[in-house]
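Here the complex is missing a single protein chain, while all its other protein chains stay put.
Labels for the chains are A, B and C, by order of writing; each one numbers its residues from 1.
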Amino acid sequence: MADEWKPQIMGIICNWCSYAGADLAGSARTQYPPDIRIIRVMCTGRVDPLFILKAFTDGADGVLVSGCHFGDCHYLEGNYKGAKRMFMVKSLLKNIGLEDKRLRMTFVSASEGAKWAKVVEDVVKTVTDLGPNPLKELAP
Amino acid sequence: MAEKKTKKETASKKKETPKAAVSAKTEKAPAVKAPATEQKKARVGVFICHCGTNIAGSVDIPDVQEYAKSLPNVAFADNYQYMCSTPGQSKIIAAIKENDLTGIVVAACSPRLHEPTFRTATKEGGLNPFRFEMANIREQGSWVHMHDREGATDKAKDAIRIAVAKASLLQDLVPKTVPVEHAAMVVGAGIAGMQAALDLANAGIKTYLIEKNPTIGGRMSQLDKTFPTLDCSQCILTPKMVDVGRAENIDLMTCAEVENVEGYIGNFDVTIRRKARGVLTPAEAEAKGIVGGGCNGCGDCEAVCPVIKPNPFEMGMKPRKAIYIYHPQVVPLIYTIDWDSCIKCGLCVEVCGEKKAIDLEMKDELVKVKVGTAILATGYDLFPIEKKEEWGYKKYENVVTSLEFERLICASGPTGGHLVRPSDGVTPKKVAFLLCAGSRDNTGVGKPYCSRFCCMYSLKHAHQIIEKIPGVQPYIFYMDIRSFGKMYEEFYYRIQDEGAKFMRGRVANVLEDPDTKNLLINAEDTLLNRPIKLEVDMVVLAAAVEPAAETDRTRKLFGVSRSMDGWLLEAHPKLNPCGTTTAGVFLAGVCQGPKDIPDTVASAEGAASAASIPIHKGEVELEPYFAQCIEEKCAGCGMCVNLCPYQALSLVEKEGRTVMQVTEAKCKGCGTCGGFCPGGAIWMQHFATPQIIAQIDAFLIGGAK
Amino acid sequence: MREYAFFLGCIAPNRYPGAESASYKTAEKLGIKLLDLEGASCCPAPGAFGSISLEIWYAMAARNLCLAEQMKKDIALICNGCYKSIWEVNHKLKQHKELKEKVNEVLKTIDMEFKGTIDVWHLAELFYDPEIVGVQKIRDSVKVSLEGTRIAVHYGCHLMKPRKERHFGTTEHPTWLEEMVGALGAEPVEYRNKMLCCGAGGGVRGYDLVHSLDITNEKMINLKEARVDALTEVCPFCQLQFDRGQIEIEEKFGVKYNLPVLHYCELLGLAQGMSPQELALDLHGISCEPFLQKVL
Partner (left out) sequence: MPRTKGYPEALEKKLADTRLYEDERHPEFTKTVEKLSMSIPHMCYQCGTCTASCPSAPRSSYRIRKFVRRALLGLEDEALTDPDLWLCTTCYSCTDRCPRDIAPTDVIMAMRNLAFKRDIIPVNFLKTVQAIYTTGHGVPNNDVNRAARKKLGMNPEPPTTHAFPQYVKGIQKIIDYYELKKNADRIVKEREG
C-alpha cells in the first residue's frame, strides 16, 4: 500500500461557490478520493498563472481551479478573467511539453456538492491515468 | 524559470510588505503596531478539533498533533474535543499568552462556519484577529473520506502544513468600518415584500418598495380562499395593501424595476426604472402644477377606451382595456396604460378632462436611491404545464391550472364565482384534481422539487366546489398528501369527510371526447392495483411553481446566487435562510423556495428583522481584504485598472511616476487585479502572493514524509 | 440523388411486397435512391430477441449495420420494429464503448467489425425532413390527389418512443405524419387515443393472440368512431396486426370493421400514380376496394 503512487493535486478554489460546494459535499457526506489539497482564495480571478506554474515546478501532478458558474461570480466577472488565464496557462503547459489535462478549470456552485465530488473524482482519475508529473524529479 | 522568478518575488516582497502594510493603515488603527509583530520570528500555535467523533472518527488526532509539532514555525500544538466551545477557545487565549504565539491555526470545520469564532478568540488572546488561519479537516476531510482513515489523516496533516505556512506570514489587518444608510429596499410587493416593507417601516426605516406590476398584492391577491382557515384571501390581504399604501416610511414604486445596483452593504446605490404608466398620480400632478389633478381612479377613461385585451390578473379569462386596473381593490388606485395595445386615440385624455391625469407621451424615468440593505421578494410563476403534454393543457379547453381555477371560483373573478367549464359554460359535476403536475418530476421537463402548497390548495379547491355545487364529486389524484402545517392534517380529515374522493395514483394521461369535451383520465388506483379510466367534466392541474421570470436578472444585479433548481440561494439552508452570501441582501418568500402564506410571511418578517439590524447598528465592518499597490514595483501600465469590475483602481502621478491607486471603499477584495499584475506590484491583503506561494510550497515540497 | 442502403426487414418483402416496391419508386421520385443491402437479415425482432437476450440482439443487429458500413451508406428502412433494432443498436453501440467491444468480439468470428460510421433513418423521417425531401416536395409529386378521403394515422411505438432516446419530439400529440397525409390531398383525421399501441409488439402477438387483438380491437373501435376511410402507418408489423388482425378479430370476437390499412409508402405510391396492382394491394387481408373507389 505504502509505495503505491498517489497523485498530488492542488485545488485553488473560490470562497463563494466552489469552496461552499465542497463544504456542502462534506455536510452531505458525499465520499470522494482524498488526493486533493485545497487552497482557498476569494475568487478565481485571484489565481495568478504563476501559482499554477509554481505548483507544477514544485511537482504537483495536477491542478484544479474551480469557481462560480459564468454569470454567477460573487465579484461579477472574476471567473471569466480567471478562466481566460487558465487557457493561457494550458497553452503554456503544452509548449513546455506537459500534458495540459493536468490543469482543470471547473465551475461548481455553492449548491452543487454532488458535482464537486464528481469533479474531484474525475480529476483524480485523469491525473492518475497520466501518471506522475515528469517535472517532479527536478523539483527542489 | 517561473519558479525562480516567483521565489525572488517572494523574497523581495517580504521585505517590502511592512511598508505597504503601514501605508495601508488608516488613522483609525492605532492599536496594533504592524512592524513590531512582522519582524518577529513566526511562532504558530496549532489546535486540532475532534468535533466529537465527526473528525476524530476518521482522523488519527494524536498522530496529526505529533506531526504538527514537527512543522517549521510551530511553537505549540494541542487538541480538544470541541474547539468552538468556551474551554476550547480558552485554550487558544491561554496558549497565545503562554507561548508568545504570532499566529493561530485551528484545524476543524469549514472557515465558513467558525472563522469568526476563532478570530474573536485570537483577538482575546491579544493577537490581531487576522493572524488566524483555519484548516478545514471536517467538511473537506473527515466527512468526505469517512472510511479512509489513512487518507483523511494524511489530508489533515497536509491541510495543517498549508495553513501553518500561511499563518507564519499573516499580518495584522484592521477592518474598515462604514456607516449604513438609514434606508432599505424591498424588491417585489407580493405578500412577502409587503410584510417585509411594513416591518421595516414600522421599525422606523425608510423603505423603498419596488413592484413591476401596476398594483401590489402579488399572487395572494389572485387567490380566492386560503387554507386551512378558508379566510378570503383578498379580505385578509387588502388591509395590508392599504397599510402599505398609507405607510409614511414606505416609498411605494409600482410599474418599477431595479435597473442597476452598485456599492456594498450599508451603501447600495440602486437605480430604479419607473416605467411610464401613462397616468399621473395626484402627487405627480401637483408637482407639475396641476392643482387637484391626477388619477383618482374614477374609471371614466376605461369606459371610453376602445381596445380590449385579456386581463393577465384574471389569467386572461376576463377582458380589460388598454387603460386599466387589475381589479377594484388595487393599491395604488391609479390607472395604467398598456403601451403594447394602446392606439393613442386620445379618448381617455378627453374624458379625463381637468384632472389631466393621462399623459400619452410619458417616458420611463430612472430614479437613484441609496439604501443600507435590500430584501428580494420576487415570488414565483406557474411552471408552463403545457410542456407536460400528456395532460393536454392548452390543448383541451376544460383542462385548467390551479391559478385559473382560483379565478373561476372567486366571487370577483370572471364568472362571479360560478365555476364553469371554459368550453361551454356548464357547471361541472365531476372534477379531477391532478396533484404533482410537473412537481417531483425527474424527467428534465418538470421540476424535481415538491412545490409544497399544491396538496393543501387542492384540498381547499375540493372543499370549495363541494360547498358551491350541489352533487359535485371532486376526485383528487395524489401520490402523497403532504399536510405538514398547523391544522393541515385536520383540514385533510375534514375534506375527506366532506366527500372528496382520494385516488392514490398519478395520472398517466388525459384524453378529450371531441363531442362532449369531457375528459377521460387514465390512472392507476395503486391501492387497488387496478387501472382506472374516469370520465370527468373538468381537470384542474396543480401545476408546479418556478421562480418568477425576472428573478434571474434581479438576483444578478444584487450578486445573489441561485441553487440548482433556480430558487435564490440562502446563506445557510438551516441557520440563515433569509441571508445571502452578499452582505446586506436578504431573501423573503417564495423566491427562496416554495412556501405557503404563513411560511412566506414568517420568512418576510425574518428578512425584515435581519435587514434592519445593520441599519439600526448604524455601521458595519468590512473585511479588510483590500488590494494595495506596492508603488516601488508598479510600472504604471494600467492593466489592472481595466480588470477591476468595481472601478476601484486608477492611475495617479506620484513623485513624477505614474502608479496605481486603490480606492478602498470601492474595492471588494476579489483579487482579480492581483492575479494578473505583470510586475507583482499588487498586494492582496490576507491573500497576498507570498502567502499563497508559501501555501503551495508547503503542500508540495514542505512535506516531512 | 441521395443514396441509402435499404434495409427491408421481414414483413415488407415477405408479406407486403407492394410496400417494398412502392418505397423504391416513391423515394426515387423524391430524390432518394434506395440501394439493395445484400445479405441483410431480420433486424432481429426486438420483442423476441430482445426478450431472450439483449446481448444477442445487439450482435445480430450489429451484423446488419456492418453490411451497410461496408457499403459506406446510411441505412433507410420502412419498419418501426427494424428502426428499434437497427437505429437503437447503432445508437447504443456508438455510445457505450464496453458494449461495442463485447459485440465486436462476437463479430470477429465472422470477420466483421462494428465501427459506428453510419446513421440509420426511417424513410418517413427522410420524407418529412425539409432538408432532404419535405412536405412541399411530397405535395408536388402528387398526381392523383386523395381528396375526399378521411385517413387516420397510426404512428406506432418504436419509431418515436422512448422520446428521450429519439429525436422526434412529442410522443403525446405528434402531427407530422398527418401533415404528410394532408400533402397527398387526403383529410388527416384525429381519433381517440391515437398513440395507443397496435398490440402486436414485445412478442405478445405470438404469446397471447387474443390479448394482442383486444388492444387492436380497442384501436379499431376508436377508428370506427372517427369514421375514416383508411388507416395508414409506417410499420409493416403494425400493418400486419391491423390488416390480418381484423380477420382474426372477426374470428375471435365476431366484429367486422373492414378498414383498409395501407403503409404510407403505398398511399404515397397511389397518390404518385401507381396502380393498385403495382402495389399488390390484393395481398392485403382487408380489401382496399372501398377506399380505392373513392380515390380512383
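Observations on the structure shown:
Heads up, the rule we're going with is that a residue touches a chain if its C-beta (ideal position, glycine included) is under 8 Å from a C-beta of that chain, and two chains touch if they have at least 3 such contacts.
This is a predicted model, so every value here is computed, not measured.
Taking the complete complex into account, the chain left out of view touches B, C. Touching the chain that is not shown, out of C:Ser212, C:Thr232, C:Gln246 or C:Gln272: C:Ser212 (per the contact rule at the top).
Across B:Lys123, B:Arg149 or B:Arg506, the residue that sits in touch with the chain not pictured is B:Arg506. When the full complex is taken into account, the listed residue touching the unshown chain is B:Pro531, out of B:Pro531, B:Pro598 or B:Gly618. When the whole complex is considered, the residue among C:Met60, C:Ile78 or C:Ile118 that touches the unshown chain is C:Met60.
Residue C:Ala40 is the one among C:Ala27, C:Ala40, C:Leu123 or C:Leu259 that touches the chain not shown. Residues touching the missing chain, restricted to chain C, are 8, 10-11, 13-15, 17-18, 20-21, 36-42, 44-56, 59-60, 63, 106-107, 109-110, 112, 157-158, 161-164, 171-172, 195-197, 199-204, 206-208, 211-212, 214-215, 218, 277-278, 280, 283 (touch as defined at the top). Where chain B meets the omitted chain, the residues involved are 390, 436, 440-444, 446, 479, 504-509, 522-526, 529, 531-533.
FYI, only the chains that are shown with their structure count from here on.
With centres defined as mean CA coordinates, chain B is found 28 Å away from chain A.
Once the centre of each chain is set as its mean CA position, chain A and chain C turn out to be 51 Å apart. For chain B, no residue reaches two or more other chains under the stated contact definition. Residues of chain A found to touch two or more other chains are absent. Here chain B touches chain A in the complex through residues 2-3, 5-6, 110-113, 136, 138-141, 143-148, 151-152, 154-155, 158-159, 162, 556, 559, 561-564, 569, 581-582, 625, 643, 645-646, 668-672, 674-676, 684, 687, 689, 692-693, 695-697, 699-701, going by the rule given at the top. Within the complex formed with chain B, the residues of chain A that make contact are 8, 10, 15-17, 19-20, 22-23, 25-27, 29-35, 37-43, 45-51, 53-55, 57-60, 68, 71-72, 74-78, 81-82, 85, 109-112, 117, 139-140. By the touch rule above, chain C contacts chain B in their complex via residues 164, 170, 172-173, 190, 192-193.
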